[in-house]
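The structure under discussion appears below in the form of structure tokens.
The other protein chains are all here in position, but one chain of the complex has been omitted.
The first chain written gets the first letter, and so on, giving A and B; residue counts start at 1 in each chain.
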Amino acid sequence: MSAVFAPSGDAGATAPQAAPAPSPLLEICGLQAWYGGVQVLFGIDLEVAPGGITALLGANGAGKTTTLRAISHVLATRRGTIRFDGRDLLRLAAQDIVRLGVTHVPDGRGTFAQLSVEENLQLGGYTLRSRADVAQRIEAVYAMFPKLATRRWQQAGTLSGGEQQMVAIGRALMPRPRLILLDEPSFGLAPLVVRDIFETLRGIVADSGVSVLLVEQNVNLALDLADRAALIDVGRVVVSGRAADLRRDDTVRQVYLGY
Amino acid sequence: MTITSSIHPDARVLAPAAPARGGSAALALPALLILAGAAATFLFSGYQLLLAANIVAYAIAILGLNLLAGYNGQISLGHGAFLAIGGYATAILMSRFGVPYWLAVPLCGLVTMVVGFLVAIPALRLEMLYLALATFALAVAVPQLAKNKLVSGWTGGVDGLSLPRIRPWSALGLDVDQTVYVYTLLVAIVAFALVVNLLRGRVGRALEAIRDHPVAAETMAIDVRFFKTAAFGVSAFLTGTAGGLGAIATAFVSPDSYAFFLSITLMVGAVVGGFRSVYGALFGGAFIVLMPNYAERLSQGAPWAIYGACTILVMLVMPSGLAGLVRAAIDRWRTRAR
Partner (left out) sequence: MNEFIHQLSTGLVLGCVYASLALALVMIHQTTGLVNFAQGEMAMASTYLAWTLVAHGMPYWPAFALTVALSFVAGMGIERVLIRRFDGAPAHAVIIVMIGLMILIDGLVGWIFGYDVRTVDSPFEKTAWLAAGPLSAHEAGIGLVTLLLMALVFAFFRFTRLGLAMRAAALTPLSSRLVGINVGLMLALGWGIAAAIGAVSGMLTAPIVYLDPNMMLNVIIYAFAGALLGGITNPWGAVVGGLAIGVAENLAGAYLVGTDLKLVFVLAVIVAVLTIRPQGLFGRRLVTRV
């Protein structure tokens, strides 16, 4: 069961009451998941609204990465409901989920280390119909990450951590997704590099309207960047609401965020 | 898809035979087998005894292969080479130097062991797949090596070598065939006892640790190089000895006796019998000697088709082979008896 902060009635920016809340892009109800015989998720309830960034927070092993893997179906055993744009994701194979518009940047980046940057991006565009389209999207990605353009033909495994993260995000952006699942982009990166990437991310979200579900251990950064946030503890969502609210709340900060 | 050496989900099935539960029960099975083996001396004769001797000899060879590939994870598709070395060494010792057979066989085991140590030097550096490839090539090259002009003065080249016939233990009332069989059986008892003892304690665990988690084993102060080399040596010793036993049983060795497919046959026997089991070697030996006997009537190709089918089936549905089946049956009989 999740405790949701009452969004309306507070001082602060709220939508005028006449406009209805947009239906969630991603809806997760009672999601349970297992790795082999071990249960990791015990009933996740989560909503991701279209546009903007939603952060998924929690300690190590709480189930954040598992949640993302459950959504993109690179994890075998799941039970519950996952709905994207009204479509049931549970029945779909991983490759079809990509075609629906959900891409996933896994933890550890998942770049094809032995292939070049260009080839990584080409693979990102695997589900696109025409070569021309792929080429166009690659140029668009290079426009977002100019640094990568200079390293087009370099083997991805030889890039710096920050550049590999750019490749990973760029690859996820190739098929014009509606939702990107982003798993710990700050991992192993220097703070300046992370800030850089997050800035770019913010820009991308603003420009293209893509939604992001962001898993992060770095709470400050995440709450800074995100619009909404949810906190997972031992496989369940315990708190969710607007990022700004979570930042301000003392109890949440002390009990769950540790400061 | 890259192959990872992670533990198969059915690891418990692939686990070695549980250490013998103490006391008399542990000795029951070996005692039974020894009695049965001894009884065979008088129950069978002639050609059947030859088959029996072959089964026991191959069991020793497969035991060697099991030790190296099953327990220690160093897969070898070329163990026929060790059979060949043992067989030829015995033949040369007996026909050229007049060494009596009961000395020649253990000696050839030692000779093969030395070769095993030599082979281990490059082999240690190869990972599983490459080791399989290299030993595969070895198996193919062996017959050519035996035929080659450079050594054919010793090996008899294409024609092979005959061994002098063994003098029977007439004092015990045994004819030649029975003598060969009993001698083979005695060697087998010693060999199996040796291996069971070896695998029971620290050595067995070290070998398996190296197989399953080579990097972790190294950090646990297990001298990986030592154990892997030793495994090769002991494995070669066993298989070489088996080669010698085979040679005295047929009283003849030639390059054709050790064709490429022999190495494959040994592997099949090891897998079907039970890859990580000492007793599996017995089942394996019986399988590879007896099955072709019958299948050959169908066609020359039938034994191979059956070998192949059985190997695949075993890997698919019963990875612990015939030994596992027997163990499961015994366990079920035990629980029902309670």
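One rule holds in what follows: a residue touches a chain if its C-beta (ideal position, glycine included) is under 8 Å from a C-beta of that chain, and two chains touch if they have at least 3 such contacts.
On a predicted model such as this, the values are computed, not experimentally measured, just so you know.
Among the residues B:Ala28, B:Val190 or B:Met315, only B:Met315 touches the chain that is left out of the figure.
If you put the hidden chain back, the residue from A:Thr103, A:Gln165, A:Ser186 or A:Ser211 that touches it is A:Thr103. Of the listed residues A:Ala59, A:Leu123, A:Met144 or A:Val193, the one in contact with the hidden chain in the full complex is A:Leu123.
Annotation for chain A: contacts to the undisplayed chain at residues 72, 74, 93-95, 98-99, 103-104, 106, 110-115, 119, 122-124, 126-127, 131, 171, 174-175. Listed for chain B, the residues touching the missing chain in the whole complex are 1-9, 14, 69, 73, 75, 77, 122, 125-126, 128-130, 132-134, 136-138, 140-141, 144-145, 147-149, 215, 260-261, 264, 267-268, 271, 298-312, 315-316, 319.
The rule is short, and it goes like this: only the chains that are shown with their structure count from here on.
Averaging C-alpha coordinates per chain places the centre of chain A 56 Å away from that of chain B.
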